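The structure's right below; bear with me while I get my questions together.
All protein chains but one are shown at their positions in the complex.
Coming up: chain A.
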């Protein structure tokens, strides 16, 4: 199959890659852009390990999208969360609350949560459980993941209430 040139804007950096039109975004990010934080855990878009965020707000399972479709969008992957050597409050929350074990689902969990908090900055526990229901975890049993996201929501809220400071992810 003929390859075509695609320009992907990932975490603010342009990647020029040559891929077949059928190349899934997940594999383009992993194999062509060298960003292996985005994981693949199923063949049926069930597990959510591959979630990335489009245009700063839309969580997408990157195994449901072709790389060619992602052109023209800003893509944020887990590698784009930490800024200036500082963990994002979500990453800090997962670390503090033991919200990860093997780490395989973690990038997807973080990216889904990231998008959720953009839209719903003050989620309840029920909201978090609902939003994360497309992301599977086999290790943690989710209780600590929910706590981690709530901690992050609180931390991000506190950042916003201090007008002088700019949120690390902006």
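One rule holds in what follows: a residue touches a chain if its C-beta (ideal position, glycine included) is under 8 Å from a C-beta of that chain, and two chains touch if they have at least 3 such contacts; residues count from 1.
Convention: contacts and distances are computed from a predicted model.
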Protein name (UniProt record) of the chain left out of view, among "Cysteine desulfurase", "LutB/LldF family L-lactate oxidation iron-sulfur protein", "Carbohydrate ABC transporter permease" or "Carbon-monoxide dehydrogenase large subunit": "Carbon-monoxide dehydrogenase large subunit"
Residue among A:7, A:20 or A:119 that touches the chain left out of view: A:20
Touch criterion as defined above, residue of A:38, A:62 or A:151 at the omitted chain: A:38
For chain A, residues in touch with the removed chain: 1, 20, 22-23, 27, 30-31, 35-44, 46-47, 49, 77-79, 81-82, 87, 91, 94-96, 98, 100-107, 110, 128-130, 132-146
